[in-house]
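A single protein chain has been omitted; all remaining protein chains appear in their positions.
Order of writing sets the labels: A and B. Residues in every chain begin at 1.
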Amino acid sequence: MKRYLKVNLLILSILFSIVAISQLLAQTEKSNIFSDKNRLAFGNYLFCEHDYLRAVDEFSAVLKNSWNDTLQFKIAESYARMQQFNQAYTEFQKLEEKSALNTQGEYEKLRMLFKSENYSRLQKEVEKSKLISSNNYFHLLRLMNSSMLLSNAQLPPKSSFLYLYEEDDKSKIAEFYNWKQNPPYKSPTKAAIMSIIPGLGKIYANEIGDGITSFILTGLFTYLAVNKFEKQQQSSAWLYTAFAAFFYSGNIYGSVAAVQNYNAGIKFNFDNEIKVFINERNQFLPTPKFLCE
Amino acid sequence: MKKIILVILFLAIYLHAQTDWVRWEKKNMDFRVPVDKIYLIENSQGFSIMSFMQQSYSFLISDLDGDNCPFYPTCSSFFVQSVNETNIIKGTLMFADRFTRDSNIFKSRSHYPKHISGKLFDPIQNYLLTDSTIIFHSREKTVK
Partner (left out) sequence: MNKILYILIILFGASCINQAQNLERQKVFADSLFNSENYFDAITEYKRLQFFSEASENYYEINMQIALCYKAGGKYDDAIKYFNLAKLIAKSSEESRKIELQIIRTNILRRTIPEALVLLNKLDITNTNYLDFSTISYWKGWAYLMNDDWEQASNEFEKIDKFHPLKILADGVCNKKYSVGFAKFISFVLPGSGQFYTGNYVSGVFSLGWNILWGYVTINAFMTDRALEGILVGSLLWTRFYRGNFQNAEKFAIKNNNEISNNAYEYLANKYLGEKP
C-alpha cells in the first residue's frame, strides 16, 4: 500500500510540475510587459491610435534585438504620417532589397519625394528605378509626369504624356497640360506701357481700387502743381511737382510688380489644384494594405 | 448612451493625437496675457542713417498719427528695408507704390495674406521685380 502511494505521489508530482512550469513560463512571457512581443503589441496599438512617435519608440526597441522588415516599414510609415517626409524617406531606404516589402518601399520613397515637393529628385529616381522595367511601370510614369506639371521640366509631346492615364483622368490631365504649356499669365511689359495713364496698369493687374487711388493721387498733385505754376508760386509748385512725379513713377513700378504678383497667384492656385488631384489618387501608387488607417 | 459618448470621445482623442507627434516638456506656470505682438516683432537692426531716420519718423510721426498702416511691415520699415535691399531710387519707387496701396480709398485688401500680428503681410520680396523672390502665401493661412 505504502509503495503504491509513493508511486502515485511521484506521478502526481511530475504531472503537477509539468503544469506548473509551463504555466510559469507562459506567465513570465506574458507578465514581462517589456518583452519584445509585448512591446510590439503595444506599439501596434499606439500606431492604430495615431500615437506615432510613441509607436516608433516601441518598434525601435524591438528592432534593436531582432531585424524585422515589417517593423522597419511601420517606423517609416509612422514618420510619413507625422508629415516628416525626409525622415520617412531615410527609414524606407533601410528596407533590404531581398525583403518582400522592398517594392512597396520603393513606391513609398517616391511618394515621400512627391510629398516633400522634391520633384526634380523624384524624376531622376523614377528614371533610374529598377521598377521601371516591371509590370507596374505605369504607376511610376504617371507620378513622374504629374510631377513635371509642378516643376520646370520640359514636357513630352501631349499624346505620349496622356496615354498613360486612365480614361477618367485624361480630360483633367489634358487641361493641366494645356495650362502648363500656355499659362494665362498677364504681361508685365503691357502693364508698364498701360500705366502711362496713371492707374491703368494696376487695373489691368486686377487691382482696381489701387488703380483708381493712383489716378486720383497723381491727378490731384499734378493739378495743384499746374495751378501753382500758373499763380507763379514757384516753391510750392515744385513741391507738388515732386509729389506728382513720386506717385506717377511709383504707379509704373507698382503696375509691373502687381502683374508679377497676379501671375504668382495664378501659378499658386494651379499648383494647388494639381496637388489635390494627385493626392486624391494616392500619387497614382499602390497603397500598403496591412496597416490600420 | 454612455457608450456613444465614449465612442465620440475616443474618436476625438484619435483625431487629436497630433499633440504627441513632437516631444514636449512641462509648461511653466505663467498666467500673463501676451502684450501687443506688433511691438515685439519689429526692430530696426544696428545704427545707420536710414535706421536713425526711421526711428525719428516713428517717434515723431507714425507713433502719433494713429494706427493707419494695415500692413506688416509698416510703411516706414518697408521703405528702410527696400533701400537696404536695393538702392535709394528703387527703394523710393517701391515706397511710392506701397504708399499708394496703403492709401487705397476703397480699402479693397482681401488679396493680401494675413500676418500673425493681425496685419496684412506685404513683404518687400514681392516687389523687387524679380519673379524668383515672390512668395505667394495661401490666403487661408496666417503667415508667421
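The rule is simple: a contact is a pair of C-beta atoms (placed from the backbone, for glycine too) under 8 Å apart; a residue touches a chain by one contact, two chains touch by 3 or more.
Just so it is clear, the structure is predicted and the values come from calculations on it, not from any experiment.
Touch with the chain omitted from the figure is made, among B:60, B:88, B:116 or B:135, by B:60. The chain that is not drawn here is touched, among residues A:38, A:68, A:99 or A:206, by A:38. Seen from subunit A, the chain kept out of the figure touches residues 6, 9-10, 13, 16-17, 19-21, 23-24, 27-28, 30-33, 38, 41-42, 45-46, 51, 54, 57, 220, 224, 227. For subunit B, the residues in touch with the chain missing from this view are 2, 5-6, 9-10, 12-13, 16, 19-20, 23-27, 29-33, 35-36, 60, 63-68.
We adopt the following convention: only the chains that are shown with their structure count from here on.
Centre-to-centre separation between subunit A and subunit B, using Cα means, comes to 25 Å. Here subunit A touches subunit B in the complex through residues 49-54, 82, 207-210, 212-214, 216-217, 246-247, 249-251, 253-254, 256-257, 260-261, 263-265, 267-268, 272, going by the rule given at the top. Of all residues in subunit B, only 13-15, 17-18, 20-23, 92-97, 99-101, 103-108, 111, 126-127, 129, 131, 134-136, 138 touch subunit A in the complex they form.
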